[in-house]
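A quick write-up on the structure given underneath.
What you see is the complex with one protein chain gone and the rest in place.
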Amino acid sequence: MSTLNIDAIEHACQRLINRFAVYNDLGEFDKLAALFSTDGAFARPTAPEDFIVGRDNILHSFTSRPAGKLTRHLITNTVIEVQDADHASAISYVTQFSATPGNPAKFGLKANSTQLVGEYYDNFVRTPEGWRIAKRSGRVALMLE
Amino acid sequence: MSTLNIDAIEHACQRLINRFAVYNDLGEFDKLAALFSTDGAFARPTAPEDFIVGRDNILHSFTSRPAGKLTRHLITNTVIEVQDADHASAISYVTQFSATPGNPAKFGLKANSTQLVGEYYDNFVRTPEGWRIAKRSGRVALMLE
Partner (left out) sequence: MSTLNIDAIEHACQRLINRFAVYNDLGEFDKLAALFSTDGAFARPTAPEDFIVGRDNILHSFTSRPAGKLTRHLITNTVIEVQDADHASAISYVTQFSATPGNPAKFGLKANSTQLVGEYYDNFVRTPEGWRIAKRSGRVALMLE
């Protein structure tokens, strides 16, 4: 596989990772679910064994949550390994800030003191639609309280 | 437009976004202003409606500020959408730390307790000089006090 192909695959995977976080924070859950393959699986870092399977179920798991905290999931440190032309995996770091609506600060909302720092683990697959997340899980490494 | 072209455009835009933050923090304001098109516009996240228009005016808005806090603007989560061969847009997250000179810590300066987490919104344009920021604004999402 040429270096060029690897770069393009890594770029496509990084795109999916960043979009997941932004769509999650902005409440664009249709777009978030479309980042997964139709049979993709997702487990939250705070419940790493509970896989939700299938794009529709992933969408439902987001849209059915009570509207609550504003979140910002900061994505850093993505390291991608390309297995072959159709498969890749990644680890990426996530740092979560949150705020509760109704608590204004000088600018924006007053952040909650809790911060979580953890990782996402992804498996990617090339589909007829392009690269998609086949399986995403995560864990929390440390927590600021 | 080929995938390859999109990758290259996104790469060029990511470069501009990262450089803005680093040049801002390091006080390299000539380089920062040169990231904009000559008629580029910029509004700070803390004053999102107040656009400064034109590279020279943007430069002046930075060089005329009283030298004050040391800042570090951490850029994450860039999501770029390519409209066509000459236009692209992006959202990126920014987390701002700051410190006041004269307050040494064990290493570096003692950080202020205030942190801001927000977003930049960019429109990019391809110019004869290469890709440049045509319009940048932002907002603060949440604030740690």
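Order as written gives the chain letters A and B; numbering starts at 1 within each chain.
Quick note on the criterion: contacts are C-beta pairs under 8 Å (C-beta built on N, C-alpha and C of every residue); 3 or more make two chains touch, one makes a residue touch a chain.
Treat the numbers as computed from the prediction; the structure is a model and nothing was measured.
Residue B:I75 is the one among B:C13, B:A34 or B:I75 that touches the chain missing from this view.
Where subunit A meets the missing chain, the touching residues are 3-4, 7, 10-11, 45-46, 74, 76-79, 91, 93, 95, 115-118, 139-145. Seen from subunit B, the chain kept out of the figure touches residues 7-8, 11, 15, 18-19, 21-22, 70, 72-76, 97-99, 105-111, 113.
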